[in-house]
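Every protein chain of the complex appears in place save one, which is left out.
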Amino acid sequence: MSAVKALLRKELRLELRTFEAIPAMTLFSIITFVVFHFALQQDTVEGSLASGVLWVTLLFASMLGTNRLFVADTEDGAMDGLLLAPIDRTALYVAKAIAFLTFLTALEIVAVPAFYLLLLGPAAGDAIPGLLAILALANLGIAAAGTLVAGLATQTRSRDLLVPLLGLPLLLPVIIAASKATAPLFAAGGAEALPGRWLAVLGLYDLVFGLLALAVFDFLLED
Amino acid sequence: MYGKGLRPLAIVTCVVLTGAFALAFFYAPMDADQGLMQKIFYVHVPMAIVSLLGFVLGAVFAIQHLRTGDRRHDLRSYVAIHLSLILGVGVLVTGSIWARAAWGHWFVWDEPTLVSFLIVFLLYCCYQPLRFAIEDPDRQARYASVFAITAGAFVPLNFLAVRLAQQYAHPRVLGSSDALPPKMRLAFLVSLLGMALLYTTLYRFEMTAKNTRLRVHSLKRRLGGDVVLGRSAAPR
Partner (left out) sequence: MRQTPSKAVPAIELHGLERRYGDRPALAGVTLTVQAGETLVVLGPNGAGKSTLLRVLATLLRPHGGTASVLGHALPKEAWAARKRIGYVGHDSMLYRDLSGRENLLLHARLHRVDEPEARVAEVLEAVGMSKRAGDTVHTYSRGMVQRTAVARAVLHDPEVLLLDEPRANLDPGASELVAPLLAGRTRVITSHDPSDADTADVVLGLKAGRPHPLEGLYA
């Protein structure tokens, strides 16, 4: 536990100092919204189209973040330094995943209001509680799977290619569930009920991938 | 030893597969709606089932590899996934032909199983590039096993999510194998057996070939020769 805290502190401090991940992801999302505006030739979007635009953008932004997750650790043998410590190596995964979760939350604090302002048609104020629930569950899934993929791809030669190639299919259930759940919230006539079934799918995904990653991540670190 | 029993196995496979095709064409009745094209079902579905089972098998071997550190499990995992991928191409091709014949499009998003399969296939396509991108053979094997296990866990989640997301606009023959009339069911089951045998035979062939090659390398090395190996995605 204290190892996770110490490592998490390091992650957050490094991000605050170098701004590797959050600004890139945030700027990317906003620019993508603009691109969608022109590509779809719509001033506003609603319903399942709105849901799709939001989730595709968040997905690709998170792939950008995933790419950078382990970069600092591979320089100067910093990871070796961590491996020399008498700690449970799963702590490395947990700390990294929590850090990524924090970055995603920071991203969404900017990106979602930007989406509301730039593209969303219906005044979906009452969609917010539901949306928060979906974002929370989806973020857990993206953090769990994304950290695992980052761990797999980081020390390979074609990291930038492999991260999206591995990450996008693995995250597809999250996107399916999240976008299906969000679509009724952005309905033209005002937010409709949130389909609970999709929250269950997200929860299941989070559980399965979280446990799987915890079990398997150690093997990526040992030599 | 892998070399033993290959020939009888291959012969049995050929016999069963021929039998399956014969049953499919001559014994099972013609489908009222789709006509002759429906016969693809007898190839497409068994191939898909065997392919998916092969991916799960790959995950099982990967777990064994990580647990015991024995590289032979990694080789088995690799071959299992590799063959499933090849069968997967067959699945997608036959699926497309069937979709075209039945519904006029080469790919239909309404068919959840086909869509799920495409996603799984795309994911496993990354297996060999991942291996190829790692030079250290031990690390390559370990990372590949981690991937095989993750992807294996992903398969059921994916099918669940896609199935929930689809609306069944077309009558689906795939899910209704219990509702098949007995003649069709027999042809289907024999075909499934044939596909499983085909997979097993190819698996054995490939394992034998790989094991032999590894033996040759190690003998060469022991004789003091230089064995220059390029980068490879296959276990060494």
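Order of writing sets the labels: A and B. Residues in every chain begin at 1.
Just so it is clear, contacts are C-beta pairs under 8 Å (C-beta built on N, C-alpha and C of every residue); 3 or more make two chains touch, one makes a residue touch a chain.
Computed from a predicted model, the values in this text were never measured in an experiment.
Novice: Can you say which of A:Val35, A:Ala78 or A:Ala188 touches the chain missing from this structure?
Specialist: Only one of A:Val35, A:Ala78 or A:Ala188 touches the chain omitted from view, namely A:Ala78.
Novice: List the residues of subunit A that touch the chain left out of this view.
Specialist: Within subunit A, the residues that touch the unshown chain are 2-3, 6-7, 9-10, 13-14, 17-18, 72, 75-78, 80-87, 222-223.
Novice: Even though one chain is hidden, which residues of subunit B still touch it in the full complex?
Specialist: With respect to the unshown chain, the touching residues of subunit B are 136-138, 217-218, 221, 227, 229, 236.
Convention: only the chains that are shown with their structure count from here on.
Novice: How many angstrom between the C-alpha centroids of subunit B and subunit A?
Specialist: So the centre of subunit A lies 31 Å away from the centre of subunit B.
Novice: Please output the residues of subunit A touching subunit B within their complex, sorted ascending.
Specialist: 148, 152-153, 155-158, 161-162, 165-166, 169-170, 172-173, 176-177, 180, 197-198, 201, 204-205, 208-209, 212-213, 216-217, 219-220, 222-223
Novice: Where on subunit B does subunit A make contact in their complex?
Specialist: Per the touch definition, subunit B meets subunit A at residues 66, 119-120, 122-123, 126, 129-130, 133-135, 138-139, 142-143, 145-147, 149-151, 153-154, 157-158, 160-162, 164-165.
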